[in-house]
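Remarks on the structure that follows.
Removed: one protein chain of the complex. Kept in place: all other protein chains.
Now for subunit A:
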Amino acid sequence: MNVGVAHSEVNPNTRVMNSRGIWLAYVISVGVLHVVLLSIPFFSIPVVWTLTNVIHNLVMYVLLHTVKGTPFETPDQGKDRLLTHWEQIDYGTQCTSSRKFLSVSPVVLYLLTSFYTKYDPAHFVVNTASLLSVLLPKLPQFHGVRVFGINKY
């Protein structure tokens, strides 16, 4: 049981994305990443933006769609052990506000990146592939789907 716990929430991970201040913290950390990349002298602006986009999508993919379960023990005997964090948000309810925010933010970043890379074809390919890799798992149809059995257990 959640002995020693102050609430009756079975899996606190489901509420983390709804907490006050996390969206702002997320935007600020993307901003910090971008500024850090900008300060490296030998990257041009388009490269910096593509790198921001790619690194952001990579980290998002790893944290939201690869890592499964909870970093603490839950009282439901591990019902969510095989679910990624994205699938755990709000106990699997689709199209809640956090899910919408996290789906829209890579798209916004993609649009900014496309603008700043002047729609260069090479950058376009890289950025679009990266965007698709992070948008597809967020579709409601992909809830619980493990392609080719990768990351199943």
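The rule we apply is simple: a contact is a pair of C-beta atoms (placed from the backbone, for glycine too) under 8 Å apart; a residue touches a chain by one contact, two chains touch by 3 or more; residues count from 1.
We adopt the following convention: contacts and distances are computed from a predicted model.
This figure omits one chain of the complex; the name its UniProt record holds, of "serine C-palmitoyltransferase", "ER membrane protein complex subunit 1", "Proteasome subunit beta" or "U3 small nucleolar RNA-associated protein 14", is "serine C-palmitoyltransferase".
Only one residue from A:P41, A:P71 or A:P121 touches the chain missing from this view: A:P71. Contact with the undisplayed chain is limited, among A:V16, A:I40 or A:A122, to A:V16. Considering the complete assembly, subunit A touches the hidden chain via residues 1-8, 12, 15-16, 19-22, 24-25, 28-29, 67-73, 78, 81.
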